[in-house]
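Can you read through this structure? Questions will come right after.
Apart from one protein chain that is not included, each protein chain of the complex appears where it belongs.
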Amino acid sequence: MGTMDATDLYRLRDSFSREGILLCFNGPISRSIIEEIGEALKNYLKAERTQPSAAMDIFGAYIEMSQNIRHYTTRQNYDDRDASAIVVVGREPDGAYRVSAGNLVEIADGMALVERIRQLALLDKAALKAAYKEQLRAPRPASSPCGAGLGLLDIARKARTPLSATLIQVAEGRAFFSLCAVI
Amino acid sequence: MIEQPSSFDDRIESLLRDAQYLDHPLRKALAQLWAQDRERLERLERISLIADGYHRIAIDGAKSINQRYNQHLRRLEKAVRISDGYQQMMRELCAKLEAAAHTDQLTGLANRRLAFKRLGEEAKRTNRHHQPLALALLDIDHFKRVNDRFGHYTGDEVLVSFAQAIRNGLREYDLCARWGGEEFLILLPNTAAAAAVAVLHRLQEHIRALPLAPKGQTLSMTASIGIAMYRAGEDISDTISRADDALIAAKRRGRDCCVSA
Partner (left out) sequence: MTDLIIPGTQSVPDVLGDWQAGILAMNGDSYPENAFSLFDQIIKWVEKYLAADSRALSLELRLIYLNTSSVRAMMDIFDLLETAAAGGRRVAVNWYFDSANERVGELAAEFKEDYTFPFHILPVD
(Lines give C-alpha, C1' and ligand atoms only; values in the text may rest on other atoms or scores of the structure.)
Protein backbone atom coordinates (compact mmCIF):
# COMPACT_ATOMS: atom_id res chain seq x y z
CA MET A 1 0.00 0.00 0.00
CA GLY A 2 1.14 3.56 -0.68
CA THR A 3 1.61 6.33 1.78
CA MET A 4 -1.97 7.52 1.96
CA ASP A 5 -2.80 8.93 5.36
CA ALA A 6 -5.99 10.16 6.96
CA THR A 7 -5.81 13.56 5.22
CA ASP A 8 -5.37 11.94 1.82
CA LEU A 9 -8.26 9.62 2.52
CA TYR A 10 -10.36 12.58 3.55
CA ARG A 11 -9.47 14.43 0.36
CA LEU A 12 -10.25 11.32 -1.67
CA ARG A 13 -13.64 11.00 -0.01
CA ASP A 14 -14.26 14.68 -0.57
CA SER A 15 -13.38 14.40 -4.24
CA PHE A 16 -15.68 11.38 -4.55
CA SER A 17 -18.50 13.39 -2.98
CA ARG A 18 -17.96 16.29 -5.33
CA GLU A 19 -17.90 13.93 -8.30
CA GLY A 20 -21.09 12.33 -7.06
CA ILE A 21 -19.50 8.89 -6.84
CA LEU A 22 -21.67 6.33 -5.06
CA LEU A 23 -19.82 3.11 -5.70
CA CYS A 24 -16.31 2.50 -6.91
CA PHE A 25 -14.27 -0.60 -7.35
CA ASN A 26 -10.67 -0.83 -8.49
CA GLY A 27 -8.91 -4.14 -8.84
CA PRO A 28 -9.16 -7.64 -10.28
CA ILE A 29 -12.81 -7.97 -11.08
CA SER A 30 -14.34 -11.29 -10.05
CA ARG A 31 -17.81 -12.71 -10.46
CA SER A 32 -18.55 -12.31 -6.76
CA ILE A 33 -17.38 -8.70 -6.69
CA ILE A 34 -19.67 -7.88 -9.58
CA GLU A 35 -22.59 -9.43 -7.71
CA GLU A 36 -21.78 -7.80 -4.39
CA ILE A 37 -21.43 -4.33 -5.86
CA GLY A 38 -24.57 -5.09 -7.84
CA GLU A 39 -26.43 -5.74 -4.60
CA ALA A 40 -25.13 -2.51 -3.10
CA LEU A 41 -26.31 -0.67 -6.20
CA LYS A 42 -29.74 -2.31 -6.05
CA ASN A 43 -30.07 -1.30 -2.39
CA TYR A 44 -29.06 2.28 -3.14
CA LEU A 45 -31.57 2.56 -5.96
CA LYS A 46 -34.29 1.15 -3.75
CA ALA A 47 -33.47 3.57 -0.92
CA GLU A 48 -33.64 6.44 -3.40
CA ARG A 49 -37.11 5.21 -4.45
CA THR A 50 -35.95 5.03 -8.06
CA GLN A 51 -38.61 4.01 -10.57
CA PRO A 52 -38.37 0.23 -11.08
CA SER A 53 -37.79 0.61 -14.82
CA ALA A 54 -35.03 3.23 -14.35
CA ALA A 55 -33.44 1.13 -11.61
CA MET A 56 -33.37 -1.85 -13.95
CA ASP A 57 -31.77 0.23 -16.72
CA ILE A 58 -29.05 1.48 -14.38
CA PHE A 59 -28.42 -1.96 -12.91
CA GLY A 60 -28.38 -3.45 -16.42
CA ALA A 61 -25.78 -0.95 -17.65
CA TYR A 62 -23.59 -1.80 -14.67
CA ILE A 63 -23.92 -5.56 -15.19
CA GLU A 64 -23.29 -5.44 -18.94
CA MET A 65 -20.21 -3.25 -18.52
CA SER A 66 -18.67 -5.35 -15.75
CA GLN A 67 -19.46 -8.66 -17.40
CA ASN A 68 -18.07 -7.41 -20.73
CA ILE A 69 -14.78 -6.76 -18.96
CA ARG A 70 -14.85 -10.23 -17.38
CA HIS A 71 -15.52 -11.91 -20.72
CA TYR A 72 -12.75 -9.95 -22.40
CA THR A 73 -10.07 -10.52 -19.77
CA THR A 74 -10.96 -14.23 -19.63
CA ARG A 75 -10.76 -14.55 -23.41
CA GLN A 76 -7.44 -12.73 -23.44
CA ASN A 77 -6.13 -14.89 -20.62
CA TYR A 78 -4.94 -11.86 -18.72
CA ASP A 79 -3.38 -12.41 -15.30
CA ASP A 80 -4.83 -10.77 -12.20
CA ARG A 81 -2.84 -7.60 -12.69
CA ASP A 82 -3.87 -7.08 -16.30
CA ALA A 83 -7.42 -8.21 -15.63
CA SER A 84 -7.77 -5.32 -13.23
CA ALA A 85 -10.58 -2.94 -13.89
CA ILE A 86 -12.18 0.15 -12.47
CA VAL A 87 -15.94 0.42 -12.21
CA VAL A 88 -17.67 3.57 -10.98
CA VAL A 89 -21.32 4.39 -10.43
CA GLY A 90 -22.10 8.01 -9.74
CA ARG A 91 -24.99 10.42 -9.61
CA GLU A 92 -25.27 13.70 -11.47
CA PRO A 93 -26.72 16.82 -9.87
CA ASP A 94 -29.77 16.54 -12.12
CA GLY A 95 -30.44 13.02 -10.81
CA ALA A 96 -29.12 11.03 -13.77
CA TYR A 97 -26.83 8.09 -13.03
CA ARG A 98 -23.38 7.66 -14.56
CA VAL A 99 -22.01 4.16 -14.99
CA SER A 100 -18.36 4.01 -16.06
CA ALA A 101 -15.83 1.24 -16.43
CA GLY A 102 -12.25 1.03 -17.58
CA ASN A 103 -9.89 -1.83 -18.32
CA LEU A 104 -6.77 -2.82 -20.17
CA VAL A 105 -7.16 -3.94 -23.78
CA GLU A 106 -5.11 -4.84 -26.83
CA ILE A 107 -4.77 -1.66 -28.87
CA ALA A 108 -6.49 -3.06 -31.96
CA ASP A 109 -9.49 -4.16 -29.88
CA GLY A 110 -9.63 -0.78 -28.20
CA MET A 111 -9.62 1.08 -31.49
CA ALA A 112 -12.34 -1.15 -32.88
CA LEU A 113 -14.44 -0.50 -29.79
CA VAL A 114 -14.01 3.26 -29.96
CA GLU A 115 -14.98 3.22 -33.61
CA ARG A 116 -18.02 1.01 -32.93
CA ILE A 117 -19.21 3.36 -30.20
CA ARG A 118 -18.71 6.35 -32.48
CA GLN A 119 -20.95 4.68 -35.10
CA LEU A 120 -23.55 3.64 -32.56
CA ALA A 121 -23.81 7.24 -31.39
CA LEU A 122 -25.30 8.27 -34.70
CA LEU A 123 -28.14 5.75 -34.67
CA ASP A 124 -31.70 6.72 -33.86
CA LYS A 125 -34.05 4.61 -31.73
CA ALA A 126 -35.30 2.43 -34.58
CA ALA A 127 -31.81 1.83 -35.96
CA LEU A 128 -30.52 0.86 -32.51
CA LYS A 129 -33.36 -1.62 -32.10
CA ALA A 130 -32.67 -3.11 -35.53
CA ALA A 131 -28.95 -3.40 -34.77
CA TYR A 132 -29.80 -5.08 -31.46
CA LYS A 133 -32.06 -7.64 -33.11
CA GLU A 134 -29.45 -8.31 -35.78
CA GLN A 135 -26.73 -8.82 -33.18
CA LEU A 136 -29.07 -11.09 -31.20
CA ARG A 137 -29.30 -13.43 -34.16
CA ALA A 138 -25.62 -13.26 -35.09
CA PRO A 139 -23.74 -16.58 -34.69
CA ARG A 140 -22.06 -16.83 -31.30
CA PRO A 141 -18.34 -16.99 -31.95
CA ALA A 142 -18.46 -14.37 -34.69
CA SER A 143 -20.45 -11.85 -32.69
CA SER A 144 -18.56 -9.19 -30.77
CA PRO A 145 -15.04 -9.98 -31.94
CA CYS A 146 -13.71 -6.94 -30.12
CA GLY A 147 -15.60 -7.91 -27.01
CA ALA A 148 -18.81 -5.95 -26.88
CA GLY A 149 -21.67 -6.56 -29.22
CA LEU A 150 -25.09 -7.08 -27.73
CA GLY A 151 -24.14 -5.70 -24.34
CA LEU A 152 -22.96 -2.44 -25.83
CA LEU A 153 -26.13 -2.06 -27.88
CA ASP A 154 -28.20 -2.79 -24.81
CA ILE A 155 -26.48 -0.01 -22.87
CA ALA A 156 -26.74 2.41 -25.80
CA ARG A 157 -30.49 1.84 -26.05
CA LYS A 158 -30.98 2.66 -22.39
CA ALA A 159 -28.63 5.63 -22.22
CA ARG A 160 -29.76 9.22 -21.98
CA THR A 161 -26.83 10.52 -24.00
CA PRO A 162 -24.52 8.87 -26.57
CA LEU A 163 -21.95 6.62 -24.89
CA SER A 164 -18.49 8.07 -24.28
CA ALA A 165 -15.39 6.02 -24.96
CA THR A 166 -11.73 6.88 -24.58
CA LEU A 167 -8.55 5.02 -25.32
CA ILE A 168 -5.16 5.77 -23.77
CA GLN A 169 -2.06 3.89 -24.81
CA VAL A 170 -0.24 2.62 -21.72
CA ALA A 171 2.27 0.09 -22.99
CA GLU A 172 3.48 -1.61 -26.14
CA GLY A 173 0.34 -2.87 -27.87
CA ARG A 174 -1.82 -2.22 -24.87
CA ALA A 175 -4.21 0.57 -24.01
CA PHE A 176 -6.62 1.60 -21.28
CA PHE A 177 -10.17 1.65 -22.57
CA SER A 178 -12.95 3.42 -20.72
CA LEU A 179 -16.66 3.55 -21.33
CA CYS A 180 -19.19 5.85 -19.75
CA ALA A 181 -22.97 5.81 -19.92
CA VAL A 182 -25.47 8.28 -18.49
CA ILE A 183 -28.75 6.59 -17.65
CA MET B 1 -63.52 -18.68 29.49
CA ILE B 2 -62.95 -15.31 27.84
CA GLU B 3 -63.38 -12.47 30.26
CA GLN B 4 -65.78 -9.65 29.34
CA PRO B 5 -63.66 -6.69 28.28
CA SER B 6 -65.20 -4.14 30.65
CA SER B 7 -65.04 -6.46 33.59
CA PHE B 8 -61.29 -6.74 33.03
CA ASP B 9 -61.02 -2.96 33.60
CA ASP B 10 -63.18 -3.27 36.71
CA ARG B 11 -61.09 -6.10 38.03
CA ILE B 12 -57.86 -4.11 37.74
CA GLU B 13 -59.51 -1.09 39.39
CA SER B 14 -60.81 -3.11 42.26
CA LEU B 15 -57.47 -4.86 42.77
CA LEU B 16 -55.80 -1.47 42.94
CA ARG B 17 -58.35 -0.19 45.44
CA ASP B 18 -58.20 -3.28 47.59
CA ALA B 19 -56.70 -2.42 50.98
CA GLN B 20 -55.14 -5.86 51.46
CA TYR B 21 -52.80 -5.25 48.53
CA LEU B 22 -51.73 -1.74 49.54
CA ASP B 23 -48.25 -2.91 50.46
CA HIS B 24 -48.05 -5.61 47.82
CA PRO B 25 -44.79 -5.29 45.90
CA LEU B 26 -46.55 -5.63 42.56
CA ARG B 27 -49.27 -3.04 43.34
CA LYS B 28 -47.13 0.04 42.59
CA ALA B 29 -45.97 -1.43 39.31
CA LEU B 30 -49.50 -2.34 38.29
CA ALA B 31 -50.73 1.15 39.21
CA GLN B 32 -48.04 2.76 37.08
CA LEU B 33 -48.70 0.41 34.19
CA TRP B 34 -52.43 1.09 34.38
CA ALA B 35 -51.89 4.87 34.42
CA GLN B 36 -49.49 4.59 31.48
CA ASP B 37 -51.99 2.51 29.57
CA ARG B 38 -54.77 5.07 30.01
CA GLU B 39 -52.42 7.87 29.01
CA ARG B 40 -51.45 6.00 25.85
CA LEU B 41 -55.09 5.49 24.98
CA GLU B 42 -55.72 9.21 25.40
CA ARG B 43 -52.80 10.04 23.12
CA LEU B 44 -54.03 7.55 20.55
CA GLU B 45 -57.47 9.09 20.72
CA ARG B 46 -56.08 12.58 20.18
CA ILE B 47 -54.09 11.45 17.14
CA SER B 48 -57.06 9.55 15.81
CA LEU B 49 -59.30 12.62 16.10
CA ILE B 50 -56.72 14.83 14.39
CA ALA B 51 -56.09 12.31 11.63
CA ASP B 52 -59.68 11.77 10.78
CA GLY B 53 -61.44 14.98 11.68
CA TYR B 54 -64.18 14.34 9.14
CA HIS B 55 -65.69 11.52 11.04
CA ARG B 56 -66.46 12.43 14.58
CA ILE B 57 -67.04 9.30 16.49
CA ALA B 58 -68.72 9.18 19.80
CA ILE B 59 -66.36 8.17 22.51
CA ASP B 60 -68.38 5.49 24.19
CA GLY B 61 -67.49 5.63 27.84
CA ALA B 62 -69.02 2.22 28.43
CA LYS B 63 -66.51 0.54 26.16
CA SER B 64 -63.46 -0.98 27.69
CA ILE B 65 -60.02 0.45 27.19
CA ASN B 66 -59.12 -2.38 24.85
CA GLN B 67 -62.19 -1.82 22.73
CA ARG B 68 -61.45 1.86 22.46
CA TYR B 69 -57.84 1.08 21.44
CA ASN B 70 -59.04 -1.13 18.65
CA GLN B 71 -61.59 1.41 17.52
CA HIS B 72 -59.01 4.19 17.24
CA LEU B 73 -56.42 1.92 15.72
CA ARG B 74 -58.83 0.97 12.96
CA ARG B 75 -59.62 4.64 12.31
CA LEU B 76 -55.93 5.44 12.05
CA GLU B 77 -55.25 2.55 9.74
CA LYS B 78 -58.06 3.73 7.49
CA ALA B 79 -56.79 7.31 7.58
CA VAL B 80 -53.30 6.16 6.60
CA ARG B 81 -54.65 4.12 3.68
CA ILE B 82 -56.67 7.08 2.40
CA SER B 83 -53.72 9.41 2.89
CA ASP B 84 -51.47 7.09 0.89
CA GLY B 85 -54.04 7.12 -1.87
CA TYR B 86 -54.19 10.90 -1.86
CA GLN B 87 -50.41 11.18 -1.84
CA GLN B 88 -50.23 8.92 -4.86
CA MET B 89 -52.88 11.02 -6.60
CA MET B 90 -51.00 14.21 -5.75
CA ARG B 91 -47.75 12.79 -7.11
CA GLU B 92 -49.44 11.83 -10.35
CA LEU B 93 -51.14 15.22 -10.60
CA CYS B 94 -47.84 17.01 -9.98
CA ALA B 95 -46.16 14.94 -12.66
CA LYS B 96 -48.94 15.78 -15.12
CA LEU B 97 -48.76 19.49 -14.27
CA GLU B 98 -45.01 19.52 -14.67
CA ALA B 99 -45.27 17.79 -18.02
CA ALA B 100 -47.93 20.27 -19.14
CA ALA B 101 -45.80 23.23 -18.07
CA HIS B 102 -42.94 21.91 -20.16
CA THR B 103 -44.82 21.01 -23.31
CA ASP B 104 -45.68 23.09 -26.33
CA GLN B 105 -49.43 22.78 -26.67
CA LEU B 106 -49.61 22.61 -30.45
CA THR B 107 -46.78 20.28 -31.34
CA GLY B 108 -46.36 18.28 -28.15
CA LEU B 109 -42.63 19.00 -28.22
CA ALA B 110 -40.72 20.47 -25.33
CA ASN B 111 -41.30 24.20 -24.89
CA ARG B 112 -38.77 26.98 -24.26
CA ARG B 113 -38.96 26.51 -20.51
CA LEU B 114 -37.96 22.87 -20.71
CA ALA B 115 -35.37 23.66 -23.35
CA PHE B 116 -33.66 26.16 -21.03
CA LYS B 117 -33.79 23.68 -18.17
CA ARG B 118 -32.22 20.89 -20.21
CA LEU B 119 -29.70 23.28 -21.73
CA GLY B 120 -28.60 24.24 -18.24
CA GLU B 121 -28.29 20.61 -17.15
CA GLU B 122 -26.35 19.53 -20.21
CA ALA B 123 -24.06 22.56 -20.04
CA LYS B 124 -23.29 21.69 -16.43
CA ARG B 125 -22.62 18.10 -17.38
CA THR B 126 -20.34 19.28 -20.17
CA ASN B 127 -18.42 21.50 -17.80
CA ARG B 128 -18.09 18.72 -15.23
CA HIS B 129 -16.96 15.98 -17.57
CA HIS B 130 -15.51 17.89 -20.53
CA GLN B 131 -17.92 16.34 -22.98
CA PRO B 132 -18.93 18.03 -26.23
CA LEU B 133 -22.37 19.61 -26.52
CA ALA B 134 -23.92 20.64 -29.82
CA LEU B 135 -26.80 23.05 -30.19
CA ALA B 136 -28.74 23.77 -33.35
CA LEU B 137 -31.48 26.14 -34.39
CA LEU B 138 -33.76 24.92 -37.16
CA ASP B 139 -36.12 27.14 -39.09
CA ILE B 140 -38.67 25.92 -41.63
CA ASP B 141 -38.00 27.51 -45.01
CA HIS B 142 -40.76 29.73 -46.49
CA PHE B 143 -43.30 28.71 -43.88
CA LYS B 144 -45.12 32.00 -44.34
CA ARG B 145 -46.08 30.82 -47.81
CA VAL B 146 -47.84 27.78 -46.32
CA ASN B 147 -49.95 29.98 -44.08
CA ASP B 148 -50.68 32.42 -46.92
CA ARG B 149 -51.59 29.66 -49.33
CA PHE B 150 -53.57 27.32 -47.08
CA GLY B 151 -54.59 29.41 -44.11
CA HIS B 152 -53.43 29.27 -40.54
CA TYR B 153 -55.43 26.20 -39.57
CA THR B 154 -53.76 24.05 -42.21
CA GLY B 155 -50.52 25.86 -41.45
CA ASP B 156 -50.78 24.55 -37.91
CA GLU B 157 -51.40 21.01 -39.17
CA VAL B 158 -48.30 21.21 -41.34
CA LEU B 159 -46.37 22.48 -38.34
CA VAL B 160 -47.50 19.52 -36.25
CA SER B 161 -46.43 17.05 -38.98
CA PHE B 162 -43.15 18.89 -39.25
CA ALA B 163 -42.53 18.73 -35.52
CA GLN B 164 -43.21 14.99 -35.56
CA ALA B 165 -40.81 14.53 -38.45
CA ILE B 166 -38.07 16.39 -36.61
CA ARG B 167 -38.68 14.28 -33.51
CA ASN B 168 -38.54 11.07 -35.57
CA GLY B 169 -35.53 12.20 -37.56
CA LEU B 170 -33.38 12.74 -34.48
CA ARG B 171 -31.82 10.26 -32.09
CA GLU B 172 -33.37 9.24 -28.79
CA TYR B 173 -30.73 11.32 -26.96
CA ASP B 174 -31.55 14.58 -28.70
CA LEU B 175 -33.88 17.19 -27.30
CA CYS B 176 -36.12 18.95 -29.76
CA ALA B 177 -38.00 21.99 -28.54
CA ARG B 178 -40.32 24.49 -30.15
CA TRP B 179 -38.36 27.69 -29.93
CA GLY B 180 -40.55 30.09 -31.88
CA GLY B 181 -43.37 30.12 -34.42
CA GLU B 182 -41.61 27.96 -36.96
CA GLU B 183 -38.27 27.71 -35.22
CA PHE B 184 -36.96 24.72 -33.29
CA LEU B 185 -34.05 24.25 -30.96
CA ILE B 186 -32.16 20.98 -31.03
CA LEU B 187 -29.80 19.88 -28.31
CA LEU B 188 -27.36 17.04 -29.00
CA PRO B 189 -25.68 16.03 -25.73
CA ASN B 190 -22.25 14.42 -25.69
CA THR B 191 -22.01 14.95 -29.42
CA ALA B 192 -19.01 16.43 -31.18
CA ALA B 193 -19.22 18.70 -34.22
CA ALA B 194 -18.72 16.03 -36.88
CA ALA B 195 -21.37 13.73 -35.41
CA ALA B 196 -23.77 16.66 -34.95
CA VAL B 197 -23.40 17.64 -38.59
CA ALA B 198 -24.00 14.02 -39.65
CA VAL B 199 -27.17 13.76 -37.54
CA LEU B 200 -28.53 17.10 -38.74
CA HIS B 201 -27.78 16.42 -42.42
CA ARG B 202 -29.69 13.17 -42.04
CA LEU B 203 -32.53 15.16 -40.45
CA GLN B 204 -32.65 17.52 -43.42
CA GLU B 205 -32.92 14.56 -45.80
CA HIS B 206 -35.72 13.20 -43.65
CA ILE B 207 -37.52 16.56 -43.90
CA ARG B 208 -37.05 16.79 -47.67
CA ALA B 209 -38.64 13.36 -48.03
CA LEU B 210 -41.64 14.26 -45.85
CA PRO B 211 -44.84 13.41 -47.72
CA LEU B 212 -46.88 16.49 -46.90
CA ALA B 213 -50.17 16.94 -48.73
CA PRO B 214 -52.24 19.69 -47.11
CA LYS B 215 -55.67 19.96 -48.73
CA GLY B 216 -54.61 17.31 -51.22
CA GLN B 217 -51.79 19.36 -52.70
CA THR B 218 -48.30 17.95 -52.48
CA LEU B 219 -45.92 20.18 -50.66
CA SER B 220 -42.20 19.80 -50.36
CA MET B 221 -40.57 21.44 -47.42
CA THR B 222 -37.03 22.15 -46.39
CA ALA B 223 -35.33 23.60 -43.33
CA SER B 224 -32.30 25.73 -42.61
CA ILE B 225 -30.06 24.83 -39.69
CA GLY B 226 -27.44 26.73 -37.73
CA ILE B 227 -25.12 24.73 -35.46
CA ALA B 228 -22.95 25.90 -32.58
CA MET B 229 -20.75 23.93 -30.19
CA TYR B 230 -21.02 24.87 -26.54
CA ARG B 231 -17.78 26.35 -25.19
CA ALA B 232 -16.76 25.29 -21.70
CA GLY B 233 -17.86 27.77 -19.07
CA GLU B 234 -19.78 30.06 -21.40
CA ASP B 235 -23.31 31.29 -20.97
CA ILE B 236 -25.87 29.23 -22.87
CA SER B 237 -27.33 32.37 -24.42
CA ASP B 238 -23.98 32.94 -26.16
CA THR B 239 -24.14 29.48 -27.68
CA ILE B 240 -27.69 30.15 -28.83
CA SER B 241 -26.52 33.48 -30.30
CA ARG B 242 -23.83 31.79 -32.35
CA ALA B 243 -26.29 29.16 -33.55
CA ASP B 244 -28.64 31.96 -34.54
CA ASP B 245 -25.91 33.71 -36.55
CA ALA B 246 -25.15 30.41 -38.27
CA LEU B 247 -28.87 29.98 -39.04
CA ILE B 248 -28.99 33.42 -40.66
CA ALA B 249 -25.94 32.48 -42.72
CA ALA B 250 -27.73 29.28 -43.82
CA LYS B 251 -30.74 31.31 -44.95
CA ARG B 252 -28.50 33.67 -46.88
CA ARG B 253 -26.72 30.75 -48.49
CA GLY B 254 -29.99 29.77 -50.14
CA ARG B 255 -31.77 27.80 -47.40
CA ASP B 256 -32.11 23.99 -47.16
CA CYS B 257 -28.60 23.75 -45.77
CA CYS B 258 -26.62 23.46 -42.56
CA VAL B 259 -24.07 26.02 -41.37
CA SER B 260 -21.75 25.59 -38.38
CA ALA B 261 -20.77 28.60 -36.34
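As written, the chains take the letters A and B, and residue 1 is the first residue of each chain.
Keep in mind that, in the parts below, a contact is a pair of C-beta atoms (placed from the backbone, for glycine too) under 8 Å apart; a residue touches a chain by one contact, two chains touch by 3 or more.
None of the values given here were measured: they were computed from a predicted structure.
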item	value
Contacts of the hidden chain among displayed chains	A
Contact partner of the left-out chain, one of A:I21, A:M56 or A:I86	A:M56
Those residues of chain A which, in the complete complex, touch the missing chain	31, 34-35, 38-39, 52-53, 56-57, 59-60, 63-64, 67, 70-71, 129, 133, 136-137, 140, 150-151, 154
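Following the convention adopted for this analysis, only the chains that are shown with their structure count from here on.
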item	value
Averaged-CA centre spacing for the pair chain B and chain A, given as whole angstrom	29
Complex contact set, residues of chain B against chain A	121, 124-125, 128-129, 131, 168-173, 189-191, 195, 198-199, 202
Chain A residues touching chain B - in the complex, by the definition given at the top	92-94, 118, 121-125, 128, 157, 159-162, 164, 180, 182
